[in-house]
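As you look at this complex, bear in mind that one protein chain is not there, while each of the others sits in place.
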Amino acid sequence: MDTIKTFIRKSRIKSPWLLHFDCGSCNGCDIEVLACLTPVYDIERFGIINVGNPKHADLLLVTGTVNHRNKKVLGNLAEQMPEPKIVVALGSCGLSGGVFREAYNVIGGVDKIIPVDVYVPGCPPKPEAIIDGVVTGLAKFAQKKGDTS
Amino acid sequence: MKEEVISVTPDTLGNKIAEMKKNGYRFVTMSCVELDSDTVDILYHFDKNLELAHFRLTIPKNEAAPSISPVYFAAFLVENEIQDQFGIRFDGLAIDYNRTLYLEEEVQRAPYCRITVSNVEGSEGD
Amino acid sequence: MARTIIPFGPQHPVFPEPLHLKLVLEDEIVKEAVPALGYVHRGLEMLADIRDYHQMIQICERVCGICSTIHAQCYCQGIEELMGIEVPARAKFLRVIWAEIHRVQSHLLWLGLFADAFGFESLFMQCWKIRERVMDINEATGGNRVNVSVNIIGGVKRDLAPDMTRWILSELDLVEQEVKRLEKVLLHDYTVKKRTVGKGVLTKDQALELGAVGPTLRGSGVAQDIRQLGYAAYGDLSYTPVVAKDGDAYSRNRVRFLETYQAIALVREAISKLPPGEISVKVKGKPEGEIVSRVEQPRGELMYYIKGNGKKNLDRLRIRTPTFANIPPLLSMLPGIELADVPVIVLSIDPCISCTER
Partner (left out) sequence: MTEGIIVFNMTPNVLRNFFSKSATRLYPKETRETFGNVRGELYNKIEACIFCRTCARKCPSQCITVDTKEATWQCDPFVCVYCGVCVENCPKKCLYQKNEYRKPAIEKEVIFMKGEIKKEKTEEDQQEK
């Protein structure tokens, strides 16, 4: 049994699955995340797969500002993900609200709702920066994984 | 504005809109502007072969405006938006979100009204 | 038959954005669709109260990340008209060049997503691979892949040197070659036709009545495009709108695909006619009065209503984006189709939710 557990643990670190949620972004960061998945940047070569189901995901990529309506969806998604999980906030809006942080319907960054592990600055961050962010997240993921097992 | 803006009243609005529809105008959008503490301007923009036509309806904030969505269905979204943002009620909306198109139910204040008046419906909650 | 209500979204693998639709189904057939918005609503029009009219350019640019420069262009044109500023000819041509480069990028993005909606994964990847070349042009000319921020009130910030324009042309030649290879696939392939022909029909009368704009309107046989007004330098360029007659998802696909060629041709023409001279003029004074400014976005007609009161903050800024106008037509397309076709139909209007809700 232990060998299976170790195997699963190692696989989760080696091949994390990614869930992308657009909170309230202007699409700039979104399309950069998608560009990461397409041939030119091809994040799948690291074993990272974009999934649509939060229950399969290890990594949550969040773009955009949090507002009063999508904070519930965001909380819900983060709650459904299995532990340990890594939350990567992308772009100025995801970090703090960016240029919109004083707008009336904006609460602020993602970290106001769920704990964020990695912050990727940029408006929007380049796909290279997103890869960097995911890699930084993975290091933290491995660390968290070590703590829990 | 470059084009002429025709003033309408809540009573004449219905006829004017029906006329526009008969003449084959495409509904572009409506804009709402707060004038002072009591009144708002609602501008109706129409387009036919790239020519714009505008109507201006000036109404008090606490009065319901007649909805044009039974004539132009496309207006339902923007009328709901104005309901959300300015707290103006529209009578006879095709799909009424009841002020929850963008905002959550608990939000009572109309965010675009800089000058709030106590007797505006819904502004007491602030 | 009992009615089922299926919530579609907000987090859905097909859309990159949170669009929520309540679909009322009878068996597998959609009877009614009600959109629920507000997941991306930020209320940025209200920021005009605390930011001055120069800062609003950056905010308008971030209404939508796919057609950012066109938003800024529309806003700047409106303010310029209010203040009576005459923009130098070179700046007008440069604005056209950036706008059309954005259109190529946006249409390729959409063609990819559309292919993804009916499960044609390799076509999706191919479109996005081509798109990266256009993104490189953006990055090299404007300094950012998405928000090029070149528009300022009174002109543009950055100039294009002759060697840069030559490089843009050579890159666009490559893009055109690669897009041409996809023509057979996107316009004639059996799989594509099977999923799109006759789906989500919007007739000419319906399109006009429901206020459709852009490729959704032109796909229904109405040759209407704001570029015909000749704003910026479009008056000096040869331009005729692309029209398809059937009004189904395939027609809209066809319009967008052919517009990609057209946009590349417009960039070429604009570069060949690029006049020398200044790229911006000095701005003095404050905007006063009200104006409606319209431009053609990749998704259709974009309208800004600007009201200034002679102060540095605008009185009112209202943005009517193309997807906002295309949602009522979408609601009339959905009833009567199968659940499996919903993503294809929804994507066929090229929804941009961050535009819609601002």
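Every chain is named by a letter (A, B and C) in the order it is written, and numbering of its residues begins at 1.
What we mean here is this: contacts are C-beta pairs under 8 Å (C-beta built on N, C-alpha and C of every residue); 3 or more make two chains touch, one makes a residue touch a chain.
Predicted model, so just to flag it, every value in this text is computed and none were measured.
> Under the definition given at the start, what are the shown partners of the omitted chain?
A, C
> If the hidden chain were put back, which of C:Thr69, C:Ser106 or C:Ser149 would touch it?
Only one of C:Thr69, C:Ser106 or C:Ser149 touches the chain omitted from view, namely C:Ser149.
> Taking the entire complex into account, which one of C:Arg166, C:Lys184 or C:Lys245 touches the absent chain?
Per the contact definition at the top, the residue touching the missing chain is C:Lys184.
> Tell me, which residues in chain C touch the chain that this view leaves out?
The missing chain touches chain C at positions 51, 54-59, 62, 120, 122-123, 126, 129, 132, 136, 139-140, 143-144, 147, 149, 157-158, 181-182, 184-185, 188-191.
> Considering the entire assembly, which residues of chain A contact the chain that has been omitted?
39-42, 45, 88, 92, 95-99, 101-102, 109, 111, 117-123, 125-129, 131-133, 135-136, 140
Everything that follows uses one rule, which is that only the chains that are shown with their structure count from here on.
> Taking the mean of the CA coordinates per chain, how far is chain B from chain C in Å?
26
> Determine the centre-to-centre distance between chain A and chain B, using the mean Cα coordinates as centres, and give it in whole Å.
The mean C-alpha positions of chain A and chain B differ by 40 Å.
> Which integer distance in Å separates the CA centroid of chain A from that of chain C?
Once rounded, the distance between the two centres reads 27 Å.
> Specify, in ascending order, the residues of chain A that touch 2 or more different other chains.
69, 104-105 - these are the residues of chain A that touch more than one other chain.
> Name the residues of chain B that each touch 2 or more other chains.
If we look for residues of chain B contacting two or more partner chains, we find 102-104, 111.
> In the complex of these two chains, what residues of chain C are touching chain B?
For this pair, the touching residues of chain C are 34, 37-38, 41, 43, 45-46, 49, 208-211, 224, 226, 228-229, 289-292, 294, 301, 303, 305, 307, 315-316, 318, 320, 324-325, 327-329, 332, 357.
> Going by the contact rule set out above, which residues of chain B touch chain C in the complex?
1-3, 21, 24, 26-29, 31-34, 43, 45, 49-50, 52, 54, 72-74, 76-78, 95, 100-104, 111-112, 114
> Touching residues of chain B toward chain A in the complex: what are they?
Spelled out, the residues of chain B in touch with chain A are 102-104, 107, 111.
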